[in-house]
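The complex appears here without one of its protein chains, the remainder shown in place.
Letters are used for the chains, namely A and B, taken in the order the chains are written, and counting of residues starts over at 1 for each.
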Amino acid sequence: MGLEEKIPSGFLLTTVEKLAGYMRKNSLWPATFGLACCAIEMMAVGSAAKYDISRFGMEVFRASPRQADLMIVAGRVSNKMAPVLRQIYDQMSAPKWVIAMGACASSGGMFNNYAIVQGVDHVVPVDIYLPGCPPRPEMLMDAILKLHEKIYDEKLGVNRAQIIKEVELAAMNAKPTIEMKGLLA
Amino acid sequence: MTTFDPYAPSRDTTEGTVFSVTGGDWDSLIQEIGSTKEERVVVNMGPQHPSTHGVLRLVLELEGETVTEVRCGIGYLHTGIEKNMEFRNWTQGTTFVTRMDYLSPLFNETAYCLAVEKLLGITEDVPERASVIRVMMMELNRISSHMVALGTGALELGAITPMFFAFREREIVLDIFEMISGLRMNMAYIRPGGVQQDLPEGAIPKIRDAVKTMRKNFKDNTTLLVGNSIWLKRTQGIGYLDLAGATTLGITGPVLRSTGLPWDLRKVQPYCGYENYNFDVITADTCDVYGRFLIRMNELEQSLRIIEQALDKLEKLEGAPVMVADKKIAWPAQLALGSDGLGNSLNHIREIMGTSMESLIHHFKLVTEGFQVPAGQAYVAIESPRGELGASVVSDGGTRPYRVHFREPSFNNLQATSAMSEGGMIADIIGAVASIDPVMGGVDR
Partner (left out) sequence: MTDSGMFGARGTGDTSGYSGLVRTPASTGSSERPYGSYFDQVADDLERAYPEFSQAIERIVVDCGELTLHVKREKLVAVALILRDSLKFEMCMGVNGVHYPDRADREFSAVYPLLSLTHNRRVRLEVIVADADAHIPTLVEVWAGNNWHERETFDMFGIIFDGHPGLTRILMPDDWQGHPQRKDYALGGIAVEYKGATIPAPDERRSYK
């Protein structure tokens, strides 16, 4: 990126991070990636009828992925659609975030079969998973707000490199789900 | 190509050179195409596109602005619902089927349940109150589906305000759905044998209010679009398909009625008691996008009429059962709102644990294994907002469907895209597809 890469870690860098985070979260532009039923709930959120995301500055659903920051994968992703999904994600320019909206996008949902990708995190990296079938518009707005907080806290420059290293180390040492013990163990 | 872009090299194929446009390189693209002396360009529209109704891929062959060939690529939303249903109960089939055509979930459920009831032989035994509730919910769903069709159709043609009005109406209907069935969409409310549970208190006055509000609000869209000269220019004479084309392609619904033929399954082959309601079949004789738009707008008023008549009937049938009387089929446990806001069935639990052994057995057997449906096959067709929705159900005598196939109206209707759009301009394809109103969940299942 630019100047912020050169700032040494310290008070100046954290101030720049807060400023950049504030700017980014307040004007996220979603890309249209509505696939199935969740897309209709996403349209209900996007249209100004009752649940209105233009209060967050997000009512412009950019058709071109080049101009979008946020991809809300709304609906079930079939095996035929997965390469298209990846291509659209790649065509978005950084910084970009992904919300997996609905049970089908998060994990394959009720369709555990040959045709559906069991979770879009097999194809793109996901920031927020939103359950529901379909999730209510308020739930989608809650997910967007949580994403806003996540964006606000994103680090830049040296801090970012540091965080990435830590996250990778944690992921490598993490136990796979099947070896974890639940709350009762 | 000026700079190397890993996503967009141009490559030579047996069909000619293929260019990938990535933006900002339009000048170089035009130059390259101009130099090849090719007059026809093949353009790929979708599957991710704001104006195609969902994940539809249109492969267009263009000569300037005129479209010489249109081919639809579908299958991007294929979910294998039909195969999934073969491993579940008959009742669980409702939850799968409801997600096929996600804009009209209750129609999917009704077609499936009517076919299962036909195989069970209990079509006459479904209580009248259940049929009236089914009719009312279906007509409400018709309104919400037509609202999305109008809103998104107008949005794709460039009119943004009708979409807001349409979704406002839709929110009113979704509120009613939530009050009655618990969910806004994909409710799984209509089950084989009846409906899941009765209307809650206060539902009928709320629906009456909603009907009054909607009747007033529909005028907003009507004044905005009907007679609007820009809208007329965009929709009149576009997407022409006459009766001969419609019958050979198997087209039904508003597209067929726009050719002038008053074919509505609710009138000619009534189901669920539709013969007892007064309503008109709306037709147009212009065979174009404008005619279909007018048909959908006028069907909204007819749906309101049916809903009012259904409400009158429901008030007379207060207290009647909503599930078939045969306890070996009727889904147990009428849910009620408990003190913690969640579904509770205290009365039912009291009955099965305390008083009646048979109820306990029925409950257990129905929930774990499900009822058995005699072997045979049935085809039931209903009039969904898009056309004839047919459920072809094959049973082998067991507790799971052997084969369920849905004859979705959008699947046939989309085949008309080529007939409607070839020879026209690119912008007219959008209008034609919007007037067909395909829902890709139903097309791909």
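Annotations for the structure displayed:
Please note the rule applied: a contact is a pair of C-beta atoms (placed from the backbone, for glycine too) under 8 Å apart; a residue touches a chain by one contact, two chains touch by 3 or more.
Note that the structure is a prediction, hence the values are computed from the model and not measured.
The absent chain, not drawn in this view, touches the displayed chains A, B throughout the complex. From the options B:Gly64, B:Gly158, B:Pro374 or B:Gly423, the residue with contact to the chain not on display is B:Pro374. Residue-wise, the contact with the chain that is not shown comes from A:Met180, picked out of A:Leu3, A:Ala94 or A:Met180.
One of B:Arg40, B:Lys219 or B:Lys328 touches the chain omitted from the figure, and that residue is B:Lys328. Contacts to the hidden chain, counted on chain A, fall at residues 79-80, 107-108, 112-115, 118, 177-182, 185.
Residues of chain B in contact with the chain left out of this view: 74-75, 78, 80, 82-84, 87-88, 118-121, 247-252, 261, 263, 268-269, 326, 328, 365, 369-379, 381, 388, 390, 392, 394, 396-400, 402-403, 405, 407, 411-412, 414-415, 444-445.
The rule is short, and it goes like this: only the chains that are shown with their structure count from here on.
In terms of their C-alpha centroids, the spacing between chain A and chain B amounts to 29 Å.
Of all residues in chain B, those touching chain A in their complex are 7, 22-23, 47-50, 54-55, 75-81, 83-84, 95-96, 99, 102-103, 148, 151-152, 163-164, 167-168, 170-171, 174, 184-186, 440-441, 444. Taken together, the chain A residues at the contact with chain B in this complex read 32-37, 39-41, 43-44, 47-50, 61, 63-64, 66, 75-76, 78, 80-81, 84, 87-88, 90-91, 110-111, 113-116, 133-134, 136.
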